[in-house]
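Notes to accompany the following structure.
Only one protein chain is missing from this complex, and each of the others stays in its spot.
Labels for the chains are A and B, by order of writing; each one numbers its residues from 1.
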Amino acid sequence: MTEQVKPLSNTATAAPAAPGGLTGYFRKVLAIVRKDVAAEIRTKEMISAMLVFSLLIILIFNFAFDLRAENINTVAPGVLWVSIAFAGMLGLSRSFILELDRGVLDGLLLTPVDRSAIYFGKMIGNVLFISVVEIILLPVFVILFNQPANILPMLAGVVLLGTIGFAGVGTLFSAMAVHTRAREVMLPIMLFPVVVPVMLSAVRLTAGILDQVPFEDVRHWGVLLVAFDAIFVAASFMLFEYVVEE
Amino acid sequence: MIEIQKIVKTFGRRVVLRGADLTINEGDFVTLMGANGAGKTTLMHIVANLSKPTAGRVLINGYNLADAASQLRRFIGLVSHKTLLYDDLTADQNLNFYARMYDVPHAAERIETVLRQVGLWGRQHDPVRTYSRGMQQRLAIARSILHNPPILLLDEPDTGLDQHASDMLGKLLHAVGVSQRTILMTTHNLERGLSLGNRVVILANGKIACDVRRNEVSVDELRRQYFKFVTSN
Partner (left out) sequence: MSTKTILADQQKTGSGGFSWGLALSAVSGLLMLAALYMALVGAPDAVNLTSPAERAAQRIFYFHVPAAWIGFLAFIVAAGASLMYLITRRQRWDMWALASVEIGVVFFAMVMLSGPIWAKPTWNVWWTWDPRLTISTISWLLYLGYLMLRGAIDNPDRQARFGAVYALIAAISVPINWVAIRWWRTIHPAVVLPGNNSAAQGEFGMSADIRNTLLFCLFAFTVFYIMLMYHRINLENLKRRVDTLRQQILYR
């Protein structure tokens, strides 16, 4: 049973624009996110690994630093963010390893969509997965460190901004790290020096929330964090095609 | 039609393609052969826009692939020796994803059509991980024609298939309308290349060394050319 194929000469009388324009672009970004979510729902490996890892880190800190009631607020922000940073690294490095496995990154590159859509799709997916872990982590944090529950919304906001910062550059770097020997080690080495501003801002903002400092005092950190996110997502978005195209 | 003009591709300082020229007319079925490392896959990847040439250009129906890349990719399908499928997802999920990425109209019907064509209808809700190699290759073919591309690139599609599966592949390619598309196929299997295509092209030393229509020369002459370029070092 053969099928009717449009002859090549008919198909491109004028190089056609991508159907759907901008909405088409976003629909494809969403398709990539959905695909990653579907795969993760099936295996649950990435999220479970990140979750266990982050809880372990908090536990280890508990033993490493003698956390008595008096000094708990000084170390709490640091503990939270170290935990998120390392768990996040784990998730980021896995996201492209899966793509490289069956050559599916090539499959994505074959599709008639701008390379940057792949970046956005993977980045949003990464933010989503790390956020799922954080949704569980934050209440645990509040409980273990004896914080009032009403800080959760503000904390969630800071955590989200920080995650976007990590995932923004992390997605770009993991696309590179996956091609190296020692892939899992390479990503932290590349990423940590670059995301120092995220760590600093996030920790300062978290400390401000825990110590109930007036917003004006820590506002500049918030500005820095947002600026970092904007600048680096933009830069990564532009440089992504140079990484994926041979 | 596809015009490959003076394609040069270097990796660092290693020159793989040094000026490959090839014109493929509409409806041609070109079999591309060459020794290992001759640059067949490299050339395929350049035509599929997976790779940028260091110099030279590819024109598809007169449009420069470099300029109109994302639109022109719509007209190209690729079957590679890697399956390009997500192992953890089902065949149905895989094809739905690609249907969305290629803006395939009436996706559900189209997916059913191609799955029936490759004989996988009924297994579409099983994860691709559970498929045999032959089935995965069939699904890969389904994926490649999902968006009904007029150009089909096949990069050693019979790798890892036993004789029986290989024969099935040949029949399958005919079934999916190979005769109406423009095809570029690489293979190591001389017999298959001779039986399927209407044109044989040999890549050697980074250039097209031989380019003949199958009805112009005898099979023996073709074999001689093949051994001369492909197996001599």
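In this section, contacts are C-beta pairs under 8 Å (C-beta built on N, C-alpha and C of every residue); 3 or more make two chains touch, one makes a residue touch a chain.
Note that this is a predicted model, so its numbers are computed, not measured.
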*Missing chain: touched chains present in the view*: A, B
*For the chain that's not shown, point to the residue among A:78, A:103 or A:197 touching it.*
A:197
*Among A:47, A:155 or A:172, which residue is in touch with the absent chain?*
A:172
_Just checking the interface: what residues of subunit A touch the absent partner chain?_
169, 172-173, 176, 179-182, 186, 189-190, 192-194, 196-197, 200-201, 204, 220-221, 224, 227-228, 231-232, 235-236, 239, 242-243, 246
*asked:* Considering the whole complex, not just the chains shown, which residues of subunit B touch the missing one?
replied: 6, 8, 10-15, 18-19, 37, 54-56, 233
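Here is the rule we go by: only the chains that are shown with their structure count from here on.
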*Sort out for me which residues of subunit B touch subunit A in the complex.*
1, 26, 45, 48-52, 60-61, 63, 68, 70-76, 78, 80, 82-89, 93, 97-98, 100-103, 113, 117, 127, 143, 148, 150-151, 174-177, 179-182
_subunit B contact footprint on subunit A (complex, rising order)_ = 1-9, 11-12, 15-20, 24, 27-28, 31-32, 34-35, 38-39, 42-43, 101-104, 106-114, 245-246
